[in-house]
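All protein chains but one are shown at their positions in the complex.
Letters are used for the chains, namely A and B, taken in the order the chains are written, and counting of residues starts over at 1 for each.
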Amino acid sequence: MRLVVDLNKCQGYAQCAFLAPDVFAMHGEESLIYDPRAREEQRERLARAVAACPVQAITADGLEGAAGAEASAGMGAGDASDAR
Amino acid sequence: MPADHLDWLRREGRIVVVGASLAGLRAAETLRAEGFTGSLTMIGDEPYEPYDRPPLSKGVLLGKASPLHTELPHRREIDAKWRLGVPATGLDLSAKRVRLADGDEVEYDRLLIATGVRARPWPKEDEARLDGVCVLRTREDAADLYRRLKAGPRRVFVIGAGFAGSEVASACREMGIEVTVAERAGGPLVGALGGVVGAVAADLAVENGVDLRTRVTVTSLEGDQAGRVRAVHLSDESTVEADVVVVSLGSVRNTDWLAGSGLGAGPRGIACDAGCRAFDFRGIVTDDVFVAGDVARSPHALFGYQFLSLEHWGNAVAQAETAAHNMICHGADRRPHLWMPAFWSSMFKVNIKSVGVPPMGEQIMIAQGSLAERRFVGVYGHKGRIVAAVSFDNTRWLEFYQRQIERGAPFPVEYPTVDRRPEGRQPVDAQFPDPSLPTHGPMVTMSGYSPADQQLVFHPARH
């Protein structure tokens, strides 16, 4: 699953780092680093993080079926050819 | 434009987007979201689908993310024809054709240029070719630099203490690597945030073990017999041995391919109106060529209609959305690109954010917190107005100051605020360098005052 965080919006509330600590981490008091490619087993936690962001700064795709995904379209296997 | 032509364009027109990165992707998504059903072609010089760059100098170098996997999530299907790995090499405005490096030509009814910028290379080409001399802009650059850092170099030398250079230095120190940073100005980030804040960044770097050399320039890079870089020579006649050199001298706008096209494109970007329509070199706005992202230079009503070039992630997104909207709507429905400049950086575990245009400010006031504690909000003033604010680990207050900028609130900040310290009672000189002396890559450049002031001069691309 791919994700991106709009760090202009991010205010360091760290909800994502609490709820999906393998994807998001606080680096210091308020700066966030994250893995833009979350592994499949993080699906549920990623959905929690996306929904909990108080400033709605996280966009993820490939979260179909999981709550909180901003879009379900994404570049799954079906449309990988789209990019070639 | 007659309504039936617009309807036709929206239904079966051909839109070509040159530049397949953040701005290009978000524009394509917006076009589809707003009902464009014609053909969409995405042209990109890199052979990869759109990926995100900010993590390359942060999460990637810290080992939190793979340089090869920062592809951007898609907000929706865009059903585009992708021409990746093929740079555009020319534009024929009258025939409405984009020429590609492989000889192909692509015709358009509407064109969006979002070709962005590339890293400014070390100007001496033979030295730039030495093994170990790096830049950091693409995912390949990041993969290469990360590999070199993991190999445990004895010392990394960073040329230029802007945001990117400082972020690299920060990552080196986290990895326990010795690092020297050379900066022409009096401190890091001085071009973007001024000397008062730059001094804080300097303390931060030095305290974290960076060997910071200010008011010096690099005169030459020295290689060994195997063609590997081994030392850096400085203008103060000192020499620093290093086996990785990161050239962080800002960026060059990708406008070379437009040379001679008749578009108002040059080293400072492509001028466009607030509706993202490109100017031709005469200063007359085009009808079917739009610009978005780092390569664009557009007038901003809140900042005296000065033409701003913003290498900001958020600007790329917002301008792409505005450009895409304006490409397929009636003239009366066009929107101006009025995005409030904003950026973030993070170094030595400190979160740095800014809103507005700091280099426009002559004075700064520490409205909250303390420079010495490195937690503060600094407010910049220009002619009695608040024009920008910067925060170090104090981001939750920043939106208040953004509203002040939007409302043209008075400067200095006369009213009390929580956490106001004695140092914040008076404004002080923000200490921006004399604009006649170039520093490395300020994030904002300004020129001109209104579209009417543009001179009828064609600027050929320079390197």
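By definition in this document, contacts are C-beta pairs under 8 Å (C-beta built on N, C-alpha and C of every residue); 3 or more make two chains touch, one makes a residue touch a chain.
To be clear about the criterion, contacts and distances are computed from a predicted model.
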Check: Can you tell which of "Cytochrome P450", "Amino acid/amide ABC transporter membrane protein 1, HAAT family", "Aldouronate transport system permease protein" or "Gas vesicle synthesis protein" UniProt lists for the chain that's not drawn?
Finding: "Cytochrome P450"
Checklist line | Chains still shown that are in contact with the chain withheld from the display | finding: A, B
Next item on the list: Kindly state which of the options B:Y108, B:W339 or B:W397 is in contact with the chain not pictured.
Entry: B:W397
Item checked: Residue of A:V5, A:A47 or A:A60 in touch with the missing chain, whole complex considered -> A:A47
Note to self: Please output the residues of chain B touching the missing chain, sorted low to high.
What the structure shows: 367-370, 373, 375, 377, 396-397, 399-400, 403, 415-419
Margin query: Touching residues of chain A against the unshown chain: what are they?
Written below: 13-15, 17-19, 21, 25-29, 44, 47-48, 51-52, 54-56, 65-68
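Here is the rule we go by: only the chains that are shown with their structure count from here on.
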Note to self: Which residues of chain A touch chain B once you look at their complex with the stated criterion?
What the structure shows: 1-4, 6-8, 10-12, 25, 27-31, 33-37, 59-62, 70-71, 73-75, 79, 82-84
Check: In their shared complex, at which residues does chain B touch chain A?
Finding: 49, 52, 54-55, 58-59, 62, 64-66, 69-80, 82, 84, 312-314, 317, 342-344, 346, 348-351, 353, 393, 395-396
